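Attaching a single structure in structure tokens format; questions to follow.
All protein chains of the complex are present and in place, except for one that has been dropped.
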Amino acid sequence: MGKYPRWPIHLALLAASFVMLVPFYWVLKTSISGENIFAYPPSIIPRDPNPFYYVDVWYAIPFARFFLNSVVVSVITIVANVVLNAMAGYSLTQRFLGKSAVLMLFLSCMMIPFQTTIIPAYLITGKLGLLDSYLGLALPMFSTIICIFVFKASFDAIPRSLIDAARIDGLSDWNIIWKVMMPLAKSAMATNVILSFIWSWNNFMWPLIATRSADMQTLPLGLARFLSYQEDSTGALYAFCIMVLAPGILLFLLAQREFVQGLTSGAAKG
Amino acid sequence: MNDEDISRPKWKRWLLNRFVLVPAALVLITVGWNLWVVTHDHGIVEGRVVDAAGAPVEGAEVRLWVFNFATFVVKASTTTRPDGSFEFADNPSHNIQVSAEKPGTGRSARVPIRLYFASEDFVLKDPLRLTDGS
Amino acid sequence: MRRPHFKLRKSTRKAVLIWSFLAPSLLIFFLYRILPLGWNVLLSFQAWSPMKPAVFIGLENYQEMLFEDEVFWQALWNTIGIIGSAPIGIAIALGLALLVNSDIRGRDIYRTLIFLSYPLMTVAVAIIWRWMFDERVGLINYVARMLDLVDKPIPFLNSFTWALPSVIAANIWQMLGFYMIIILTGLQNIPGNLYEAAAIDGANAFRRFLRITLPLLKPSIFLCFVIGMLNSVTSFDLVYVMTAGGPGHATEILVTYIYKLGFTQTRFDYAAAVTVVFFLLLLGVTFTANRLSGGNAGAVEID
Partner (left out) sequence: MDRRTVLKAGVATAGTLAMPAYLRAQSNKKLSILTWNIADQEALFKEEFADFQKANPGVEIEWLDKKGPDLPAFYQTQLVAGTAPDIVDLQGELWVEWAVGGALLDLTPYLKNEPDLIKLYNPDYMSTLAYDKKNYLLPFYISKTLLYYNKLMFKEAGLSGPPKSFDDIISFSQAMAKGEKTGFITLNFDWLYWPLMKMNGIELLSPDLKKPAFNTPEAVAVLDRLAKATESGAINKIAWTGRWVEPNGAFAGGNVGMLHAHSAAYFFVKGQGRWINQETLGAIQTPGGWSTPTNHGFAISKTSKNPDLAFALIKHMTSIKWATRLAEIRRVLTANIEADKAGLAKVEAEDPLAHAVLQTQLEQTDKLTGNWPLPNDAQVKDAFWPEIQNAVLGRKDAKTALADAERAVARVMRRS
């Protein structure tokens, strides 16, 4: 790379980061402010910060229970995603009859917005007897097209020779995947874990319809409930936002290196 | 993941990475907090009631208000001891107010109390002051 | 004699394996995508509601939608507007990616910070931005008034002019990090020697960007566009929470309109017709984009 002044780049990136972070700050500030949050002018620095809005949230809904539900559903989703997508991704690296058809199918499936399929999805889940159950909540997200392609791409990146060698050693395809390819597709896995976590953790419409009993509700539902409710106008709503976002952010910060690598190898082919 | 990892023994690589340590830390914090909570949630609210002059008031009626759907409702009430002190033993809430009143001596303002968890034990620092008598 | 026979069995075994690997995913998609779509297609030719049995009415729903329903058209244009806004986000992301890709200190930190908005729950993002845009105490208005940019606060989400741009801004904010990562990865896959060669030929940075970077980024950009489009076009939660489609129908997009038609107006049959059109729209846009980005682009490459 040639010599050029660094500071403009830093300046630009600092500006960008600032724009990305300010909303977080504003909400965080609101969530710990003691003052009436509708007072004008709003204070840039929180006045007498306190955690009581968070306490309110904790007792306003069965937070622990909702949290647990969200976690269980997410875990199921993640596991299913990694396994199914890996399998599908692997078979897409092979040449076989009707492959392009499958690809087309996958792609057009991406084009069907889930919100418009709720009623049939509900009926189907009902037929399967999975309504109001963790599995039923997770099932529609068991396999995600984007992640399939991420796996496909990172499998494609693995040298053929390696696989042939393994096959000569007499490993079954199943073992080839789990023993040879998966370890090499770690980052694709990380991507998969994070993306499927994000999607299931954030899912709102589906749990709304598919859950019936109060103790199957997930966090987004709890959050949405706040919107049409008393707490709505206090900082509690924003405290809730922070509480709901924290896990996702934490997970991302933990796994972001692998995640980005995953997308790198993923985007190699797309 | 990193290359220098490989130099270290396997168990270290499995245990001493951020994917283990961070959750472990979180678990520790949670456990600690819960221990603190269970040892401090007897729902005891203590305080004193004094008159305008600052002398302790006996037999003043103290009310415990508990937050319930946008308003505070009286949950319990007690009367002060000779030294003007009072104690509630059954506060179920995390968002309460206390007020005192004695015919002839006057009434206090409602003092809001925010607790860090439901029925946290709490001692009111400055006493409830009964003013504008009659 | 035996060999071709054996070969055949081997290849069939392989096929069986492949299909059994695909089966679970295909099943999921069949159950939760294809089947519902079929249900919608069927329903769009009928008059049906949870309370009355289905009656075949041919194209009536489509007629009403295309010739009588102004709201549908507004929702359609808003949706197209949002799709059209994707390139803006991508352009910004491209710029950021180029910067982050330069060999400066702390690039990983920048990258992380900028990406941070993508993993967020959309409902929360919507709440956050509703709060940022708040007319009285929103940060944006506050700053604008501090700097005397405006004499009276802008009612962003409550004004016909500002509502849609505000929603789009929030949407770009959330997608930006994702775009950037995709493009970044695309950049890192461009072999450096190409640049060196070009440099030797005396091509300046800008020409190198035009001649090498952009063409080779096409797949990534296409991927950005498709995923970004799907994300924003179906960002039901965002609109639902920020404006619920209002004021008037200023921020009505097809997804929210479909939802309202079905669940508040109990017109699932009509909603189904809109859904079908919506699906066709997305399909059309994606494949034109695919063509534009040079046929077999990114994830969509078909061999």
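Labels A, B and C are assigned to the chains in the order they are written; within every chain, residues are numbered from 1.
The rule is simple: contacts are C-beta pairs under 8 Å (C-beta built on N, C-alpha and C of every residue); 3 or more make two chains touch, one makes a residue touch a chain.
This one's a predicted model, so the numbers in the text were calculated from it and none came from an experiment.
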item: Touching residue (missing chain; options C:Ser102, C:Gln265 or C:Thr288); value: C:Gln265
item: Full-complex contact with the absent chain, from A:Pro8, A:Pro49, A:Gly98 or A:Gly129; value: A:Gly129
item: Interface residues of subunit A (partner: the chain not displayed); value: 36, 38, 40, 76, 83, 118-119, 122-123, 126, 128-136, 172, 174, 208-209, 212-216, 224-225, 227-230, 232-233
item: Subunit C, residues in touch with the chain not shown (by the definition above); value: 49-52, 64, 68, 70-71, 135-136, 155, 157-160, 244, 246-249, 259-260, 262-267
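Operating definition for what follows: only the chains that are shown with their structure count from here on.
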item: Chain-level touch network, classified as line, ring, star, complete or other; value: line
item: Euclidean distance of C-alpha centroids - subunit A vs subunit B, Å; value: 37
item: Per-residue multi-chain contacts in subunit C, two or more chains; value: none
item: For subunit A, residues contacting two or more additional chains; value: 257
item: Subunit C partner contacts - residues on subunit A that touch it in the complex; value: 1, 6, 9-10, 12-13, 16-17, 19-24, 26-27, 30, 37-42, 84-85, 87-88, 90-92, 94-97, 99-100, 102-117, 119-121, 124, 139-140, 142-143, 145-146, 148-149, 153, 173, 194, 198, 201-202, 204-205, 219-220, 223-224, 227, 237-238, 241, 244-245, 248-249, 251-253, 256-257, 260, 263-270
item: Subunit B-touching residues of subunit A, taken from the complex the two chains share; value: 50-52, 55-56, 58-59, 186, 230, 250, 254-255, 257-258
item: Subunit A-touching residues of subunit B, taken from the complex the two chains share; value: 1, 18-19, 22, 69-70, 94-95, 114-118
